[in-house]
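Of the protein chains in this complex, one is absent; all others appear in place.
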Amino acid sequence: MMGMNMPQWGVWAMALGLGVFLVMLFSSVRRHHGVHRSLFSWPYSLWMIVFTVIPLFLVAYYAFTNKAGQFTMENFANFWDSNREMKMQLSGMGFDPAAMGMGARGTVNVDTLVYSLWMAFLCTIICFAVGYPAALFMADRDFKLGPILIVLFIIPMWMNFLLRTIAWMSLLEDNGLINTLLQQFGFKKLKLMYNSEAVLLGMVYNYLPFMVFPIYNALSRQDKKLSEAAMDLGANKVRTFARVTFPLSLPGIVSGITMVFMPSVTTFFIPRVLGGGNTEMFGDLIERTFLTADNWNVGSALSLIMMLLILLSITLLRKVDPEGEGGSLL
Amino acid sequence: MEQNNRLINLENISKEFDGTVVLSDINLYIRKNEFLTLLGPSGCGKTTTLRIIGGFEYPTTGRVIFDGKDITADPPYKRRVNTVFQKYALFPHLNVADNIAFGLKIAKMPKKDITQKVGKMLELVNLQGYEKRSVESLSGGQQQRVAIARALVNEPEVLLLDEPLGALDLKLRKGMQLELKRMQQALGITFVFVTHDQEEALTMSDTIVIMKDGRIRQIGTPKHIYDEPKDAFIANFIGESNIIRGTMPKDEVVHFCGMDFTCVDFGFEKDEPVDVLIRPEDIHIVGTDASQLTGVVRSVLFKGVHYEMIIDAGGFNWKVHSTVMAPEGSRVGLSIVPFNIHVMRLQKDALPEEAAP
Partner (left out) sequence: MTKFFKRFYLVLVLLFLYLPIAVLIVQSFNAGISRAKWEGFSFRWYEELFSSPTIMQALYVTLTIALLASIISTILGTLAAIGIHAMKKRPQAAMMTLTNIPMTMPDIVTGISLMLLFIFTQVDRGYFTMLIAHITFDTPYVILSVLPKLREMNRFSYEAALDLGATPGYALWHVILPAVRPGVVTGALLAFTLSLDDFTISYFTTSPLVQNLSTLIYSEARKGIKPTMNSLSALMFVTLLVLLLAVNYRSSKAEQAK
């Protein structure tokens, strides 16, 4: 059903990849008169070209073409105005969409994006506000249980995240544990599920360890002598924290923020389970556009926009922490 | 030099890394049973030269001839040379004996012979009884010995040593210098040694190759290089020196500090500008009446065996080593015998270097 001239693209891309691979292989063998260790990475390079680079080019290809395979920017226009296609169809049939009260711009896509960014932002803030003190308390050298507790923070992540999210359902449902308890004590049932708050709760629950772990790492690696030196120089506890401990934990914070914000923006399961249909996020929109609406071109455009946003935020965060030394999981 | 005495021949070797020239036109032969040192400041190309002999780098142009055969393209494991690496590169997951036996096992030597050879090697490097020790538990000096044993046990015709003593402290280093020299003489094999330490080179070598900026500047015995450095760079690099600009008005006369001095050098053009080298120990402090130059002592340092004095004479601050001290501020006379005045042609590339701030 896609454009007929499409296969050539793929064949060309693959031929190009293979060509580059062979040229590099040949020049490497020639230059080193035999086996050089850098050759060991060629299978991986080939794998990544075929299964990462080419697929990305495919996404880009669909994003910039229409169903007939011709170059177009229409998909991005459709992102901006979700009613655009319908309006064009109407005017194609001789109707005036404006006269029918349908001239306005369809804002669904942009709204979803803004909503996703807002939710991810809130989630990151909450994770930071909850996670930083936790990391700080655990990183205290005098607290012997710290290293054990941090493992306890990681363990839940080893459980399937869908199941973890579903577990919240049984707590929040109308007939769930919380409401049952409330009723038993004579309170009214609360509407806990199928709203933004529930989605936010699920996101914070899932991503909190991603915030705590890198901050803990950065804090516990800090030389205790530094804060002792600050106190020796006359800084009180608050100042020591503000001037020494906190600034030195910035790399951990940056990596925590990256690790929470990125999956938050792109999450697509949590809103569906805990938010019902009321809280569509950008990940859901992409999935729906591809699989339900079957519109690969607009879906690809949406994917590209999302990638762009992610790249942008990573670049911004890298500016704060150029070494990227926040430390990662494990 | 007879041709058949040459074990390794480097012919017109040059090497580029990503467009940067690190070696240009290296021509060098290494004789059997010789202790040859590649000496130069860091970045001069000495380690690259060694790695080309070892087979870890391949020259961009030129050939490596080993025992009459072209081995330029041979990988390291096909060459009859072994290397002692910077910081030793011992295998941390193997104990001392297994480290030393590594090459023998690859050569599929019978177990009995391996044990015997390893034992002998440990004896040679004074580490008897260390077979089962983890290499990480050894001191730097001991690791150094294991690295040497691991290379020597394969009975290479040439042992390459890449700044092997760099990580040791001064005292250990002196001891190892003597020991290496002893091993080389006892085993009768060729050592190619890389260092930036001129004293080390002077102590151990039969031949010193001085390199700078990817080129060979001078080849000779330690004594020859010390006494007859080809230019100011080498003179400065080897030993301590006073180098002063002068001219050659005629053969066996050199003019500097506004005076003519008798010397033993000849063959220069009339009034050719030259560098004059006088070693600090060759300047004698004499009474002001019997001297060639007179000056004031600016500073005195006691150096253990001798005093080091800076003496301002003839518009130049002379570094003088003497066992007799002249007090600071005193007027003294200086005298230099003609034989100790060494006249060198100017380096072609020295001028811009000196013009730079």
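For clarity, chains are labelled A and B in written order, and residue numbers in each chain start from 1.
Heads up, the rule we're going with is that contacts are C-beta pairs under 8 Å (C-beta built on N, C-alpha and C of every residue); 3 or more make two chains touch, one makes a residue touch a chain.
Every value quoted in this text rests on a predicted model; they were computed, and no experiment measured them.
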The one residue from B:Pro76, B:Gly140 or B:Gly175 touching the chain left out of view is B:Pro76
Checked against the full complex, the residue among A:Thr124, A:Thr266, A:Thr279 or A:Asn295 that touches the missing chain is A:Thr266
Among A:Phe128, A:Phe153 or A:Phe210, contact with the omitted chain is made only by A:Phe153
Residue positions on subunit A contacting the omitted chain are 6-7, 10, 35-45, 47-48, 51-56, 58-59, 62, 130, 133-134, 137-138, 140, 143, 149, 151-153, 155-156, 158-164, 166-171, 173, 175-177, 179-180, 205, 208-209, 262-263, 265-266, 268-269, 273, 283, 286-287, 290, 296, 299-300, 303, 306-307, 310-311, 314, 328, 330
Interface residues of subunit B toward the undisplayed chain are 17-18, 54-56, 75-77, 81-83, 85-93, 102-103, 106-107, 150-151, 154
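Note that only the chains that are shown with their structure count from here on.
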Separation of the C-alpha centres, subunit A versus subunit B, in whole Å, is 59
